[in-house]
Structures are given as structure tokens and as C-alpha cells.
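Every protein chain of the complex appears in place save one, which is left out.
This part shows chain A:
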Amino acid sequence: MKREYLIILALLAVLVAWPLLMGNYAVSQANRAMIYALAALSFSLLAGRLGWFSLCQTTFAGISGYTVAILGVRFGLPFPLVVTLALLLTTLSAVIFGLLTVRSRKVGFLMLTLALGQMVWALSFQWVDVTGGYNGIAGVRMPVYGGIDFNATRVFYVLVTTVTVAIFLAVWRLYRSPFGLLLLGIQENEQRMRALGHPVALARFSAFVLAGAIAGVAGVFLVYDMGIMSPSPLGLGHAVWVLTAAVLGGYRSLLGPALGVAVLITLETLVAQYTDRHMMVIGLVLLLSILLMPRGLADVLEQRFKRKSKPQASATTTTQGEEP
């Protein structure tokens, strides 16, 4: 309990110190990491609580990004309205996708979200009149309010960090709430939860829509960070990237997905000096994660810590709840 607060305080300290100590490049990398951490959180919310592995969370981010680009650049609507509409439309898409997928399980869900996600990718690619096709829509910029330019890397950092931390804290509360526990219960034993009178289908559906909305927030930041919206963030490559980060970090824990994103971005930066076989690296990381540490880095670290403090506890925690 106490340790948890300590970790959070230490992380907050790092997040505050980062823009003060680091150069522009490191800060912009942190922005990107924060955005992908949100996407990975959205993935992990479904994977860790419900055993639902989704390949369309980046699609929701993409829908949100395209809405921002189209309404902001093409129609020149004001920033608050653009963001509100983007999040509304993303949530609506999540409602529709949720209705289509809520009855599927495990591999069926994975395949469905893959197919649905690729459908939106196809639309973004081929519906040139609206999306600009392959070239996308350029010139997406944050507004300037009261002399503060939100496009400046460090100002953007403050905004992204604040929102990301707030969302992680909210999800932290959610995981401990009765709703969060119900989701875990459904993953563990659906029949029992139903027999106890819990609205199983509604809980699943709500979690899906919530995860979609979180991905929508990531999408808003992503498009402002890139300044351009094109079909590539909706492709399977991005979806698998986020999945890999979440599996690597540990999708069952709150901070696992963020840890996975941080490690994966660092790894990619290091590897980029030697090879440009970007997707092969992702594939290898995913492969090794599943084979060697299916519960992710967060769990490995936690076990190590526990073994030091109370050696007898570690044996019991590793046996429970292997992949459902």
C-alpha cells in the first residue's frame, strides 16, 4: 500500500523534473511516450480486466485524430469544440464497435477487432475526398491562448502530462472500485458473476466504451503532436506496437503499459542506430515477452522486490492467475 504511493510520488517527481532537465528532443520523445502510454492503457484496460485483446484501440485514436484534423483544418472550428466533437464521435464509434463485439470472446474478439480496425483503415485510405487519402491532412496545430503557444514542446508537455496523469489516476481508482472488481470477476468466472445478479454484458460494454474514449484522448494528442493525420496510425503495425508495449510492460498492472511504452521507445531508439528493421524488432520483442515473461516486466520487477522483503510470499503470487 505505502509502496504504491511511493512509486507514484517518484514517478510524478520524474515527470516534473523531465522538462526542466532534459533537452527538446527528450521532451518531445516524452510527449510521444505519454500519448502511446494512454493508448496502451486503453488496450490494457480490456486485456487485463476482461481478457479482451483488442486490435482496434489505435483505430479509436485514429478516428479521434481524423475528426480533429477534418474539423480543425478543413472547417476551422475552434479548438474546444473540435476536441469535444472528436471525443464524442470516438465514443460513439466505440459504442457501435462495442455492440458488434460484445458477444465475442478471446480469439474471436481479437479477430473481430482486427477486421473492424482494418475496415476503418481502409476507409481512411480510400475515402480521399474526406481524409485526403495516403497524403492525409496536414497543418493540424494547437491554438495560442493568452500569449501561450500550446505548440511549443514544453507547453504541450505540461498539457499532455497533466491529462495523462489524471487519466492514469482515474483508472487506478477504477481498478479498485466495485466496477473494476466486477470486470476481474467476469474474466475469472462469468457464470458466477451472472448468477450473482451482476449485469455482465453491460459491464463489458461499458468497459469497452470507456477504453475507446481513453484511446480517443490519445488520438487528440497524437494528431496535434504529429501535426498531420494520415492512415498509417490506423494500420495494423500501430495496433501491434501498442499491444507489444502492453504485453512487454504487463497489461495486468496499472503502470505496466506505461513501462512497456517507455522501454519499447528506448529500445527502438537504441536499435535504430544499427538497423532499420523496425517491425522485426517489435515482432521479436512480442515473441520473447510471451514466451519468457507472459505477465510482463511490471510483474518481474514486483516479484524481485517482494522476494527481497518477504521471501515466502513470492511463491504463492506467481502460481495464481496465469493466462486465463
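The rule we apply is simple: a residue touches a chain if its C-beta (ideal position, glycine included) is under 8 Å from a C-beta of that chain, and two chains touch if they have at least 3 such contacts; residues count from 1.
Just so we're on the same page, contacts and distances are computed from a predicted model.
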Name per UniProt, for the chain absent here [options: "Family 1 extracellular solute-binding protein", "Rieske (2Fe-2S) iron-sulfur domain protein", "Amino acid/amide ABC transporter membrane protein 1, HAAT family" or "C-type cytochrome"]: "Amino acid/amide ABC transporter membrane protein 1, HAAT family"
Contact partner of the left-out chain, one of A:125, A:175, A:208 or A:221: A:125
Residue among A:110, A:152, A:165 or A:301 that touches the chain left out of view: A:110
Contacting the left-out chain in the complete assembly, out of A:6, A:26, A:81 or A:100: A:100
Sole residue of A:12, A:26, A:196 or A:284 that reaches the chain not shown, by the stated touch rule: A:284
Sites on chain A contacted by the missing partner chain, in the whole complex: 51, 53, 99-101, 103-108, 110-112, 114-116, 118-119, 122-123, 125-129, 235-236, 240, 243, 247, 277-280, 282-284, 286-287, 290-291, 294, 322-323
